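There's a structure below that I have some questions on.
Note that this complex is displayed minus one protein chain, with the remaining chains in position.
And now, subunit A:
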Amino acid sequence: MIKVSKPGLQTTVQDKGRIGFYEIGMPPSGAMDQYSYTVANLLVGNQPNAAALEITYLGPELLFEKDMRISLTGGSMPPKINGESVPMWETLAVREGDVLSFDFVKSGARVYLAVEGGIDVPVIMNSRSTYTLIGIGGFQGRPLAAGDVLQTGHMKEKDVPVGSKISDADIPAFGKAHEIRVVVGLCSYRLTEESKQSFLQTEWTVTPEANRIGYRHRGERLQFVERKQPFGAGSNPSNVTDLGYPIGSIQVPDGVEPIVLLHDAVTGGGYATIATVISSDLNRMGQIKTNEKVRFVSVSMIEALQARRETQEKLRRIAASL
């Protein structure tokens, strides 16, 4: 059992996500930084889909009511056990009565806490993830609150010794300015050529609304090619007849503030989506904070698939080393 003394700003139960229901309008939710989440589970010997806590910006204070192994990965938010600093990206032991707390976030935005056996909450549509927008899944469909008591599950599959860690080269570093790779396409034909260039050249600033649903970016106004709007599309030039939204797709309502749709976003709608964040950079997208800078970099589908393979290969190598 883990008792929540302080919940942090937005601490939710997440796993790989609710895969396979997109066509009925159910987004995946799941950890926003899948790389860090996956490594956290590897470090405690869990099955890959064991649920973990996704800690955002301001960490919780948690009281452990039994001995267990834990790990912490993701952005840098210095953790302490009973007030003593402990490392991230390493297998740690906590004993009954220990208290885990965090200092201010130093880099990145989200930390993943994995515990031996995983967090035990009901499985809904193949996942224990919290879908924040609708309020289902995870712990009672909501972020943790003070006084909540979490149970641990039985999804441990191997013993990983305390002190196990991964190579420094495999620990991602997060600065304050981010290059996020995108595949330009889908409805990019709706932008003028000048605005396509502007989209890729502008240093965008993430606004305070950035969350699991989407990240809104402040910068330049983008312009759309003039046309008579087709049947079914709204009157604004940024509207198109409804389409499915890829996870990580970027829409620009009225040309103002590109929004990257993320893990809890709606699955379809009527805004032109002009580019899509490549899957491996979604992990880094989840580690960007409000006020930080983003530049979108155009890559091909071939490059996107290669980046995904590299991430998967890195995770296989880490798994083999633990």
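Keep in mind that, in the parts below, a residue touches a chain if its C-beta (ideal position, glycine included) is under 8 Å from a C-beta of that chain, and two chains touch if they have at least 3 such contacts; residues count from 1.
In this section, contacts and distances are computed from a predicted model.
Peer 1: With one chain of the assembly withheld, which option in "Ferritin-like domain-containing protein", "Chemotaxis protein CheA", "Quinol oxidase subunit 1" or "Biotin carboxyl carrier protein of acetyl-CoA carboxylase" matches that chain's UniProt protein name?
Peer 2: Matching the unshown chain against "Ferritin-like domain-containing protein", "Chemotaxis protein CheA", "Quinol oxidase subunit 1" or "Biotin carboxyl carrier protein of acetyl-CoA carboxylase" yields "Biotin carboxyl carrier protein of acetyl-CoA carboxylase".
Peer 1: Sort through A:56, A:91, A:202 or A:251 and give me the one touching the missing partner chain.
Peer 2: In the complete complex, the chain left out is touched by residue A:56.
Peer 1: Thinking of the whole complex, not just what is shown, which of A:92, A:105, A:136 or A:282 touches the missing chain?
Peer 2: Residue touching the chain left out of view: A:105.
Peer 1: May I ask which residue of A:5, A:126, A:140 or A:290 touches the chain that does not appear here?
Peer 2: Touching the chain that is not displayed is residue A:290.
Peer 1: Please output the residues of subunit A touching the missing chain, sorted low to high.
Peer 2: 9-10, 56-58, 104-106, 208-211, 289-292
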